[in-house]
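Inspection log for the structure reproduced underneath, given as structure tokens.
Apart from one protein chain that is not included, each protein chain of the complex appears where it belongs.
Should a chain be cited, it is by its letter among A and B, assigned in written order, with residues numbered from 1 in that chain.
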Amino acid sequence: MSEKMRTYKAHPMSLLFSIITKIAVIITIAIFFFIVGYVIIRGVPYLTPSLFEWEYNTENASMMPAIITTFEMVGIALLIAAPLGVFCAIYLVEYAKKGNKLVKWIRLTTETLSGIPSIIYGLFGNMFFVIFLQWRLSLLAGACTLAIMVLPLIIRSTEEALKSVDDSFREGSYGLGAGKLRTIFVIVLPPAMSGILSGIILAVGRIVGETAALIYTAGTVAKIPGLFESGRTLALHMYVLSNEGLHMNEASATAVVLLVTVLLLNALASLVAKKLSKGEK
Amino acid sequence: MAIKFDIKNADLFYGDFQALKNINLEIRDKEITAFIGPSGCGKSTLLKSLNRMNDLIEGCKITGSFKLDGVDIYKDIEITELRKRVGMVFQKPNLFPMSIYDNIAYGPRTHGIKKKAQLDEIVETSLRQASIWDECKDRLKKSALGTSGGQQQRLCIARALAVKPEIILMDEPTSALDPISTIKIEELCQQIKNDYTIVIVTHNMQQATRISDKTAFFLHGEIVEFDTTEKIFSAPSEQRTLDYITGRFG
Partner (left out) sequence: MIITDIENKGTAGAAAAIKPKKFNLHRLGESVMGVVFFLSACVSIIAVVLICAFMFVRGCPTIAEIGVADFLLGTEWRPLNSTPSFGIFPMIIGSIYVTAGAIIVGVPIGLLTAVFMAKFCPRKLYKWLMPPINLLAGIPSIVYGFFGMIVIVPIIRNVFGGDGRGNSILTASILLGIMILPTIVGMSQSAMKAVPESYYEGALALGATHERAVCTVIIPAARSGILASVILAIGRAIGETMAIIMIAGNQPRLPDSILDGVRTLTANIVLEMSYATGLHYDALIATGVVLFVFILLINLLFNAITSKKER
């Protein structure tokens, strides 16, 4: 220790730099805990039973319909995005040849998709699903928009997971005369499952927290919607409440539910992913 | 004895690199044929072309004729059918991350056997043939990855036997194993040679003398000499073979 101090004495700039980086880390970590802590402490006292009543009205500002809508939204969006994303990754890893032109295009467009901000998805969803396909503001229009939005996330995590499966498993399976499909579904996918799952959980987190892409695709009606009816998810519900300015306390209670859900989903995703890397060893 | 594999004028390229040059070889039924030679001489490459595992490698081009019982394996046999008839055991044991039972039953299930009783029987016979039944009959439902390296390799052999192949290709099956496990595998090869044709790639010349009937010596992608094992190791006709087996290079 004293050795270190002597070095720092001779090089005061080094000491300064070391201190500045430490301050930066403390700021970053403190911001996280401050935001989470503040939102929770502010919101928890307003988490009353009336917020979870089955029907929404302006008096109770119940978030129950929004919670159900969120589940519906996640379910439908995943129903579309998960198979597409996983199959796309299977094509990229197991089928495509090296130097395939198409693969280059798929990579480029997937990257582009992941860089597009959610408001652009919202605009596109409004133009395409809502107006062009005449689905109106609806659950389905919102779910399809979100499905495109989370597609790159699922593709990338599945791709990584498939690549991490040892080639010797594939050789073993082919060596026994198994075809491609059997090898993929019976041998390759099971060990890759936790990686794929962690990607899907992250996608759920994105969907739950999304607002900008949904306002003009799924709309803001506070009822439990059918497939072609408008409905608002929890995040959108919170936006409407805080925008109106009349229900700030209910909004802060909603924020707690939203924040905790999303943080748990993200933590779960990295936990599942860690299980994958442990399984490899 | 009948010719099982008949290879004529075979060349193999990985991109621009020629890995096999004008290979001509006859592998006879119910014999153990050993491929020896220094690393990178093409012995594993040739082995892998016998059940078309080279198809998995990008930029691999093969010319010449490979005939199994007179039928060209690159033209007239469906690839999964070929691999069913020509089984393979790899350098490193590559059991799947499932139970021992499911590992052994994977092949038969792949080829359409669904009945439990039939699968049970196949699993038991294959494990017995690979002399590993007694060691694992009580833990068939446990993960196959919990066994030792030597056991894993014998399980891999059992797994290959379970699809009832005619030929078994072994790619340095003992290179990752300890001496005792190696002996067990070698004994196993001797036991099953009455029913199967075996082609084995090995680094270990003693192993070739111990178990094989015929030996082919490879150098730089060519077969320098192919003869009975006895002849190759006692009185080779080529100087390069002599140099190799007496340890002057490689």
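As a working rule, a residue touches a chain if its C-beta (ideal position, glycine included) is under 8 Å from a C-beta of that chain, and two chains touch if they have at least 3 such contacts.
All figures in this text were calculated on a predicted structure; none of them were measured in a lab.
Peer 1: Given that one chain is not shown, which residue among A:Leu51, A:Ile155 or A:Ile200 touches it?
Peer 2: A:Ile155
Peer 1: Consider the whole complex, including the chain that is not shown, and state which of A:Cys88, A:Ala141 or A:Ala218 touches that chain.
Peer 2: A:Cys88
Peer 1: Kindly note down the residues of chain A that lie in touch with the hidden chain.
Peer 2: 7-8, 11, 13-15, 17-18, 20-25, 27-29, 31-33, 35-36, 38-39, 42, 83-85, 87-88, 90-98, 102, 105-106, 108-113, 115-124, 126-128, 132, 148, 151-152, 155, 167, 170, 179-181, 205, 208-212, 215-216, 235, 238-239, 242-243, 248, 251-252, 255, 258-259, 262-263, 265-267, 270
Methods note: only the chains that are shown with their structure count from here on.
Peer 1: So the centre of each chain is just the mean of its C-alpha atoms; given that, what is the distance between chain A and chain B in Å?
Peer 2: It comes to 47 Å between the two C-alpha centres.
Peer 1: Give every residue of chain B touching chain A within the complex, in rising order.
Peer 2: 51, 53, 56, 58, 80-84, 87-88, 90, 92, 94-98, 106-107, 110-111, 156, 159-160, 163
Peer 1: Enumerate the contact residues on chain A facing chain B in the complex.
Peer 2: For this pair, the touching residues of chain A are 97-98, 166, 168-179, 182, 186-187, 190-191.
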